[in-house]
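Have a look at the structure below before the remarks.
Note that one protein chain of the assembly has been removed; the remaining protein chains are unaltered in position.
Let's turn to subunit A:
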Amino acid sequence: MEFETISRLLIFSAIVVYALAFVIYAFDIVSHGSSAKAAPARANRRELVTAGADAAGGQSQNVSADESTPVISQAAPANAPRRKRRNWLRAGFSITVIGWVLHVAGTVLRGVAAERVPWANMYEFALTGIALAVGVFVFAQLWRDVRFLGVYIMGMATLFLGGAASNYYVEITPLPPALQSPWLVIHVFVATLACGFLAISSGLSIVQLIRQRAKRSGFIASLPNADSLENTSYRLAVVGFILWTFTLMAGAIWAHAAWGRYWGWDTKEVWTFIIWVVYAGYLHARATRGWRGTASAVLNLIGFAAILFNFVIVNTYFTGLHAYSGL
C-alpha cells in the first residue's frame, strides 16, 4: 500500500477513536451528574494543591490522579460511584492517547508520502494543527489533571478532523515556490503549536465561566474551582501568546523574502494581528482590577474564536497572498 493510503486510513481511524473518546467523556459527565451528587468535591482540594506546583515539578506529578485512585477507593467504599467515574475518565483518556498516536502516525505518513513537511494546504494544516492541540492536551496531563476538558477537546478534534478529512482533502502536490522556505517549517509549525496551547486555554476558560455560574450541581462541583481554572488557562495562554508573537515575527521575515515586504496588511496578516492584539488585551485584563475572572475569560474566548475564524473562514473565503488552502 502507498503511504498516502495508509495515512488516510490512520486519519479515519483516529476520527473514529476520537469520537469514541468524546462519547466516553460525555458519558462521564452525564453519569456523574446522576450518581455522584452525594460525592463530596474532594478532588478539588487535591487539584488546588497541584495547581501550585511547578510545571516540571517532580513530586506533584507522581501524585497524579491515576495513582491516587486506589487510595480513594480503598478509603471509602461509599465512594463507589466516584471510582466508576475515575474509570470512565481513565478509559476516555487512554482512548484519546490511542487516537492521538494514530493521528500523529497518519500525519507523519502524509509528510513521508509528500516528501516534505505535512503543512502545505488546508487538509494538512488541519491534520497537524489538531494533532498539536490534542498533543498539548495529552501532555498537559503530566502537569495538571485536565481530563475534564476531554469533552471539549475530543469534540473539537472529531468535528474538525472529520470536517477536514471530508471537505479539505486534496491529493499530494509539490510545494509552490513561495512555500519553499525553511520558514514554512518554523512559522507554520509554531503557529499551529500556539493554536494548540490557546485551544486548551480557551477550554479552561469555558469551564471556568461555567464553574463560576453553576456551583452546586454534581459534575461541575467536581471541577477545580474557578480561580485555579483561570490560573491554568492563563499559563497556557501565556505560552500560546509567546508562540503567536514569534509566529507574527517569523511571518514578517518570511514575507520579506517571498513577497518583497515584511508587512502588507494582507488579509491573513490582518487576522494574525487581530488575534495578537486580542490576546494582548486578555493579558492586560488579567492584570487589571475588575477585569480578572469573567471579563478576561471572555477575552480569551474571543481570541480563540478569532483563531478559528482565521483558519476556517479567512483561509477559504477571503482572497489574499496566503492562497495556499489548496482547495
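A few points about this structure:
We adopt the following convention: contacts are C-beta pairs under 8 Å (C-beta built on N, C-alpha and C of every residue); 3 or more make two chains touch, one makes a residue touch a chain; residues count from 1.
As a convention for this text, contacts and distances are computed from a predicted model.
Per UniProt, the protein behind the absent chain is "Ccs1/ResB-related putative cytochrome C-type biogenesis protein"; the candidates were "Xanthine dehydrogenase YagR molybdenum-binding subunit", "Ferredoxin", "Ccs1/ResB-related putative cytochrome C-type biogenesis protein" or "Aspartyl/glutamyl-tRNA(Asn/Gln) amidotransferase subunit B".
Summary of contacts with the chain left out: across A:G92, A:G196 or A:G281, the touching residue is A:G281. Within the full complex, the residue among A:W100, A:Y234 or A:F311 touching the omitted chain is A:Y234.
Although one chain is not shown, part of subunit A still touches it, namely residues 51-55, 57, 170-178, 180-181, 231, 234-235, 238, 241-242, 245-246, 249, 252-254, 256-267, 270-271, 273-274, 277-278, 280-281, 284-292, 299, 306, 314, 318-321.
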